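All protein chains but one are shown at their positions in the complex.
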Amino acid sequence: MTALIAVLLLLAAGIWFGATADAVAEAAVAGHPVRAALTSPFRRAALMLSRQAIATEHPDRLNRLLAPACYLVLAAAGLSVIPFAPGMAVTDIATGLVLWGACEALVVVVVFLNGWSANAPLPLIGGYRYVAIGLPAMLISMFVLIGAALPAQSLGVGAVVESQRVLINAVRQPLGLPLFLLLGLSITLRGPFDYGDSADLAGGTHAEASGAHRLLWRAAKLAMLTAFSAMAATVFLGGYLGTVLPGPAWLVLKTALVMLVLVAITHLVARVPPARMLTWLWTVLLPLSFVDLVWAGLEAMR
Amino acid sequence: MAMKALARIAMRAPIPVFVATGRGWLGPCRKLAASADIAVVANIRQAAILIVAGEPRDEDRDALRRLHDQMPHPRATAWWGTRPFAEADSALEVSATDDPGPLLRRAFAALLARVRESEPDWLPDDPPNPWRGEGDHGQGGKGMMGGTPYGRPMAMTADDLRDGLALDSFSFTVGPFYPSLPPGLALELVLQGDIIQSARIVRPPLDPGKGAADACRSMIVGRMLHLLELDALARRCEAVPVDDRDAVAALRRRIGASGAMRAIPDGLGRIAGADARTRFTRMVAALGDAEASSFAGPGGRLVDLLPGLEWSEAMLVINSFSHRDLVALAPREVEPEEHREGHGT
């Protein structure tokens, strides 16, 4: 029960923190006053709530509602396997990493459905372009996560944390965290990996969304950012492990750190056209994840 | 009560406006984009106020009406230096020389407080062509496919340009108010997936006029940065004071550091010996330099550059040209028949 409350609190705080960090980074890069950006997420949310949520011509109503809602649920489900302290997770199962993998895979489905259900050309193009990039990005993260599970000899997230008491995985497997961060950008549709909601498609999968519908989709993206960052902090940065401060505090701090890194990348790094990224994914990044896996295996056998 | 509190908070947000730029209005529009109080949005679905800046071309009037009707309620339209359409009741009029900021702020607050009435549709909610009940399944076409239900032509199979695979090709028109295209340009594209099979100029881009080179360049570089998912940097670029050398130099450094040039594939959209990356690099280098010339090379046609390109590559190619070059590359085509335009989002 405590863990469930902790998950919901972390999600809510993460959405707020992510939105604020985004607004501040945007203002700083754009040269706008940073002070005003601190409170701007509330104003923007209020504005979206007070506007009409337009329905397109002949949409797939069910999936149009389900897509953002499921995205939010997936973020919560992904966060549920993360231990806040030894043994303190909502779903403390031995297959936590596989469950997280299932969440990643379903994000691709949800983003596609969001683009498809609007029944308009630009969201549809965004939807299937995202599938083309999102699936290989997810494959890479699978190999990286298997690598992280090797020293723990378990697919349970708790065991992965405990295996980092001596050395955190970010140091033990140096390729792991950078490759995993790429997945984070991909499943949260951000910056250099924003192939679903991109500007060349006037917003891609949510190009036709307005009002509360738009707010829900954005909140879901930020919730997924939180869930992903907590996962990265847990699997590669030792999660709740740390001295002086209590375990949950360490987890929150590390999560916030990963979020800030992702937000910075979002606003500072350019995106390449999808065909080029697809080539890189299959010919450079996927082989790199094999290298990471071999490295992790050799290191675990030592 | 709760709604009132919500509206009060919302009123303090930057005003989301969508700008329909008219001929010769790039400069004033750029000033508008530089204001921190106004958020120029790239999608009409996000906008609360549509700004019609300058006299729209006669042929763009219907597209403008369609654009207006896609805006969510509560909404308003501001006419900046032009006369409102006859159907636009209670129009917000701003004279060409005035700053629309204060008027927009008042109208925005009145809209959210429900003091000002939201504008109704300008067009009847009818399909552009009759289709209901036609065909075997009442879908508006022949057999199981085809037709133009809801005014959108159905995808039909056609040979793919590259590998001969018979995929469904899909044709639609973007522009003349599409945010990733230069103002005025409207293209009819035939797509298979996100690969452009053929392109046709429906409307040529607006001629920016003399003395707008600076404004043009920073708006184009801004659009390119948007296309490269660098929204914040794009906003900085659109607002950069072009005569402030330090500010321009700092901006150039940031653009270089983001990898924006290297993100554009080598050899993309090559014409007259320069590809999109080279043209973009030159344009960034010429920011704040009013004397810099555009490429003005041997004539070519924009529509010949686009087929075979993926959507975002095509957008990069189009925006790598200066407005003046684009006017030369995309001349008005002889119109074979009456056709649709729209999708202004």
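Each chain gets a letter, A and B, in the order it is written, and its residues are counted from 1.
Everything that follows uses one rule, which is that contacts are C-beta pairs under 8 Å (C-beta built on N, C-alpha and C of every residue); 3 or more make two chains touch, one makes a residue touch a chain.
We take it that contacts and distances are computed from a predicted model.
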Per UniProt, the name of the complex member that is left out, chosen from "NADH-quinone oxidoreductase subunit J", "Protein NrfC", "Lactose transport system permease protein LacF" or "Glutamyl-tRNA(Gln) amidotransferase subunit A": "NADH-quinone oxidoreductase subunit J"
From A:113, A:168 or A:293, residue that would touch the chain that is not displayed: A:113
Omitted-chain contact residue, chosen from A:13, A:54, A:93 or A:146: A:93
Of A:131, A:241 or A:300, the one touching the omitted chain in the full complex: A:131
Residue among B:84, B:193 or B:259 that touches the chain left out of view: B:193
Positions on chain A where the hidden chain makes contact: 58-60, 63, 93-95, 98-99, 101-102, 105-106, 108-109, 112-113, 116-121, 124, 128, 131-132, 135, 138, 155
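To be clear about the criterion, only the chains that are shown with their structure count from here on.
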Rounded Å distance, chain A centre to chain B centre (Cα mean): 30
Residue ranges of chain A in contact with chain B within the complex: 25-33, 36, 40, 42-44, 46-47, 49-54, 57-58, 121-122, 125, 128-129, 191-192, 194, 198-203, 207-211, 214, 267-276
Touch list for chain B against partner chain A, complex: 3, 6-7, 9-10, 12-14, 16, 36, 42-43, 45-46, 48, 70, 72-74, 112, 149-150, 152, 170, 172, 178-180, 191, 193-194, 225-233, 235-236, 239, 254, 257-260, 262-265, 310-313, 315-316, 343, 345
